[in-house]
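Missing here: one protein chain of the complex. Every other protein chain is in place.
The chains carry the letters A and B, assigned in the order they are written, with residues numbered from 1 in each.
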Amino acid sequence: MRIATPLLTLFRVLVYGFLLAPIVIVVLASLNAGNFLTFPPQGLSLRWFWTFLQNDVFINAIVYSAVLATAATSVSLVLGTMAALYFVRHAGREAEAVRIGILLPLILPEILTAIALLFFFYEIGIGTSYKIALFTGHVLMTLPFVFLNVTTALQGRDDSIELAARTLGASRYTAFRRITLPLISPGLATGGVFAFIISFDTFGISFILKGTGSAPLPIQLYDYLRFNFTPEAAAVSTVSILLTLLLVTAADLLFGRD
Amino acid sequence: MRRLRASILILPSAALIFLFIVLPYVNVLVMSFRAPADGQPYGEGFSLQGYVQFFSESYYALSLPQSLLLGALTTALCLILAYPVALHIATASKRWRGILYGIVLSPLLVGIVVRSYGWTILLGNSGVINSTLREMGLITRPLPLMYNNFGVVLALAHVFLPFMVLPLLSSLQAMDPAVQQAARSLGAGRLTIFRRITLPISMPGIQSGCILVFVLAISSYVTPALVGGMRVKTTTLLVVDALIDQFQWPFGSAMALTLAVSAGIVVLVFARLTRIKWS
Partner (left out) sequence: MTEVSLLSLTKSYGKAAALKGISLKIGHGEFVSLLGPSGCGKSTTLKCIAGFEDVTDGKILFDNRDISRKLPEDRDIGMVFQSYALFPHMSVAQNLAFGLEMRRVPKDQIAARVARAMEMVQLGAYADRYPKALSGGQQQRVALARALVIEPAIMLLDEPLANLDAKLRDEMRGFIRDLQKRVGITTIYVTHDQGEAMTMSDRVVVMFDGEIAQAAAPETVYDRPASERVARFVGNANILELPVAGQGGQIVLPGGHALQIAAPVPWAGGRLRVMARPEQIALTEPSAGHLGGRVARRYFSGGHVEYHVDTDCGPLIVLCPTSRSYAEGEAVGLQFDAERLWPMQRTGLPEEAAA
């Protein structure tokens, strides 16, 4: 037992290191001054960030991903919150079916869902045009995250608080707006941030449904990585990591305090 | 009346799931039985040719055991890595718990492409690990860390580790600490408590974590593509190839469904073997 405890601690530290390693290495690689992803790095430099900033393909991809993520998250926030309200407050015997149904996009293999959607949109004659299929896919992928977070927020709250507001004369709508909404706003924020990040990073759906023309960032990055080995991809990845961190921190500062 | 009004809340989501998940999946099922055709996605009438082609050509058929093996290895590695971590977080002080939770969730915040890319930097022939070992004079030729099952399993385990930790954590946190104290008061040592109390109680978490990781791993695309460099042929890679590059919809669908059914059987057998009698 005396020996086992330090061994266990070491093992844990290794696992935490394992979790962080690829992320840390990407950030370090982006600072490489050399032309290739070599190790040890040939000096430190921000030149690849500069290259990236002048590369319209990646800049456009980031903007495209951000717009897509914002749109998909907005729709998911509304639908997911409504569904969570139904699930927590009103669902009876069908509760489990509702939960599984909404979590289906999360449970089913993403790539298979993407393929199924591709066929489906072709069959109804829309195909990948107008980005409708892509947008639908992103809403589906983000919906479970909003639903899960808002459900948790609602379940953590005492139901009678909203009932109390009703007895004091607030209408259903007023009680929701003045009491429930402020109370679940941290859950909404977390769900929204999660949804945004998932949409921003999701691969399978975007890969299959992107159609022609501009593509979301992960696809652009993947295409680039298949044929290039410069640290520019690392710079792009680092920027994407930083954007995510920024988003999470902002949400935490705004809504984190309960 | 009340219920009717409430059902408006669920209607949009239900419609979305039905139209864009249920119907499309049914469509895939039908598609897998359609006849192939040249120059267009599928032809007239129905046939079993997609399935026949998959099982008769070893190039395709062998991808199935390869996929299942990859899934099983990834699941096992995830479980071994995740359990001590979950146990640690479950018993950590409140402040530490937040930090450790953040570390565990951090891979989720970074795109799957970026994460897989990170592993290629680490595992490549001139990558971080091989370079360091060569600098230290421990090896002369690079170790084959990438473009094989080893690299893919390692990267997949990283990508899906959070999905193993989270269910484990919730089953461990739901456990009443007094149960362990009770075992202790009855004379059990720490190892016995773990084996006889903690492990069985966390079984539901182990079960759902394993199933989740297995399903995610066998259907993953980016990681095997980047870290395996197309040299680790999984069924999912071949499915995408058949559908997107070769435009063979019935064949691709048949492959995808065969994979899904095989995975389903594995999951069912696993669930049966680890059946929980007490809950």
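Throughout what follows, a contact is a pair of C-beta atoms (placed from the backbone, for glycine too) under 8 Å apart; a residue touches a chain by one contact, two chains touch by 3 or more.
Every value quoted in this text rests on a predicted model; they were computed, and no experiment measured them.
**Q** So there's a chain missing from this view; which of the remaining chains does it actually touch?
**A** A
**Q** One chain is left out of this view; which of A:42, A:171 or A:228 touches it in the full complex?
**A** Within the whole complex, the residue contacting the unshown chain is A:171.
**Q** Among A:68, A:179 or A:193, exactly one should touch the missing chain; which is it?
**A** A:179
**Q** Contact with the hidden chain only, please: which chain A residues?
**A** 158, 160-161, 163-172, 174-175, 178-179, 182-183
To be clear about the criterion, only the chains that are shown with their structure count from here on.
**Q** Express in whole angstrom the distance between the two chain centres, defined as the mean CA positions of chain A and chain B.
**A** Once rounded, the distance between the two centres reads 18 Å.
**Q** Tell me, which parts of chain B touch chain A in their complex?
**A** Those residues of chain B that touch chain A are 3, 6-7, 9-10, 12-14, 16-17, 20-21, 23-25, 27-28, 31, 41, 81-82, 84-85, 88, 100, 103-104, 106-115, 117-122, 124, 126-128, 131-132, 135, 155, 158, 161, 189-191, 215-216, 218-222, 225-226, 236, 239-240, 243-244, 249, 252-253, 256, 260.
**Q** In their complex, what parts of chain A are in touch with chain B?
**A** 1, 8, 11-12, 15-16, 18-23, 25-26, 29, 37-40, 79-80, 82-83, 85-87, 89-91, 98, 101-102, 104-105, 107-113, 115-120, 122-123, 136, 139-140, 143, 147, 197, 200-204, 207-208, 217-218, 221-222, 225-226, 233-234, 237, 240-241, 244-245, 248
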